[in-house]
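Here the complex is missing one protein chain, while the rest keep their positions.
Residue numbering begins at 1 within each chain, and the chains themselves are lettered A and B in the order written.
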Amino acid sequence: MKNFVNIDDVDDYKSLLKEVMDLKIKTLAHKEIGLNKTLGLIFFNSSLRTRLSTVKAAKMLGMETISMNFDSEGWKLEFEEKTIMSKNSAEHVKEAAKVISTYCDVIGIRAFAGLKNKIEDERETILNSFLKYGSVPIVNMESSCAHPLQSLADAATIEENKKHLRPKVVLSWAPHPKSLPHAVANSFVRMCKKNKYNLVITNPKGYDLDPKITQGVEILNDQEKAFKNADFVYAKNWSSYSNYGKVLTKSAKWMINKNKMKLTNNAKFMHCLPVRRNVVVEDNVLDSKNSLVIEQANNRTYAAMAVLKKILQNEG
Amino acid sequence: MKNFVNIDDVDDYKSLLKEVMDLKIKTLAHKEIGLNKTLGLIFFNSSLRTRLSTVKAAKMLGMETISMNFDSEGWKLEFEEKTIMSKNSAEHVKEAAKVISTYCDVIGIRAFAGLKNKIEDERETILNSFLKYGSVPIVNMESSCAHPLQSLADAATIEENKKHLRPKVVLSWAPHPKSLPHAVANSFVRMCKKNKYNLVITNPKGYDLDPKITQGVEILNDQEKAFKNADFVYAKNWSSYSNYGKVLTKSAKWMINKNKMKLTNNAKFMHCLPVRRNVVVEDNVLDSKNSLVIEQANNRTYAAMAVLKKILQNEG
Partner (left out) sequence: MKNFVNIDDVDDYKSLLKEVMDLKIKTLAHKEIGLNKTLGLIFFNSSLRTRLSTVKAAKMLGMETISMNFDSEGWKLEFEEKTIMSKNSAEHVKEAAKVISTYCDVIGIRAFAGLKNKIEDERETILNSFLKYGSVPIVNMESSCAHPLQSLADAATIEENKKHLRPKVVLSWAPHPKSLPHAVANSFVRMCKKNKYNLVITNPKGYDLDPKITQGVEILNDQEKAFKNADFVYAKNWSSYSNYGKVLTKSAKWMINKNKMKLTNNAKFMHCLPVRRNVVVEDNVLDSKNSLVIEQANNRTYAAMAVLKKILQNEG
């Protein structure tokens, strides 16, 4: 694997997913692979799971890690080409990406969507600048439009818990007080397609995800109908895509609760975390035996390990 | 040892203290104990000594460490049960503690008292939430009401310097411009009791510590009287406990100075640091040969090592 930027970068997703499961069992079997290699983790945004699980993954492969909160610890970056840098930006990403590439063997980048301008967000300027100017493999630790490490952990969690070959997976929009990015939902949809799950998306009108991504997937505005016979319910808020970045409703009617879960085929509940209790989902669902949210978080370590291992071995 | 949250968690304090002394001599004798184990250090407050000494301790035992300034690098946590999380908090400590437990084999928590509300502070919400929801051992790196790692280092420092079995130890309140927590003083008192030192506390009226902790200890409002024949003077400011969190006096009369030290039995001077020079204590005491403050800080490493070792070995 050259980079891990989007699910579509992966030639053989099945083999990558198998690697995740294998590493979960034999976590310490590959401590020599990363010896004398350094992973740089560059954060432009907050992070708990990604920060800890990716560092943990690297160490379990014998790698050194250097984490950096870029905005507070480094210099404000410029991303425009040919600009006269007489304002606030002290360093161009051209130099930053090239320089970090001299110190790190792999670079992880976290850079969220701004949600002000769809075209700008879809340009994935930060991530793509590191891809363009950096000279080492790049791992996406959540960009404007994609969070493939999360989806890989989600896939592993579904594989561990599914009861038949093609489970019915419902991706359900849920309410949230703030405007949130589409990255997790986008990558989840792509992953479900890759794995040929029986995916149904349910969201209020005006909240359809990017149609290029959801193409071929059933989208229902009736949440209860969507939940019928679901094997997995994956809750996630996202802001409007068509009315870009806007919060059109915060209606608690869309919150996941016990009654709705009763409509399912005793479905497992999933969420990428952090989750707002009793806004996105009720306590009694999150705290039920059917909740997989902690195991999803746990699987982030093995997802990151699998990606780093494939990159270090330059495989698949 | 399951957790290290308060001195009373320790079954055999003598054996733990002996471990501290042993590790100071044979610092590198146990580099295999922590191999492939990860210590997560979660900071809700500033830290110098704890940050460096605990990381150092972990590394000397072969552990990996991941430090995180929770508020700035992660998500704002919710601690209330059954709340509707529609405000500022993005993640509940329930998830945070469970998730961090999947990445770390031991979790250290630093969360100071707010000093606004005694009941809330004594609830030790952050620390106890990690204890309740986390699934790995928890180390207290200073909570609202306790700083047992500091006291363990203090105990080692007294043991190294005492000239008879039951030295007279004076815990003296000293002035400070700000409202400070009781954690260090509380744990120091508990430790002196455990070690059966001849403890006397001296503080101005209105500054008595929690009577549940000081029960059976002589408390004098006459500092000079208290200093007589002291073998150790431990200076520390704390805010009022009865008039909770208030600064009742900043009078320089309570500052530790050379004249007061002359009343003692050539006492050693101790302070947990950071210390405000010429407010808490005069330069000529802090810079004298009798000052043990740097050795106390040094012993923090071996205190943390001893605790981590006992936890990793699940001993005493």
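In this section, a contact is a pair of C-beta atoms (placed from the backbone, for glycine too) under 8 Å apart; a residue touches a chain by one contact, two chains touch by 3 or more.
As the structure is a prediction and not an experimental result, all values here were calculated from the model.
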Report summary line: Checked against the full complex, the residue among B:Met60, B:Val99, B:Leu131 or B:Ala185 that touches the missing chain is B:Met60
Report task. Tell me which residue among A:Leu52, A:Ile100 or A:Ile294 touches the hidden chain in the full complex. Result -> A:Ile100
Report task. Spell out the interface residues on chain B facing the chain that's missing from view. Result -> 28, 31, 43, 46-49, 51-53, 55-56, 59-60, 69, 72, 177, 250, 273-279, 283, 287, 293-294, 297-298, 301
Query raised in the report: Taking the full complex into account, what residues of chain A touch the chain not shown?
Result: 36, 38, 40, 64, 66, 68, 72-75, 78, 82-87, 89-92, 94-96, 98-100, 102-104
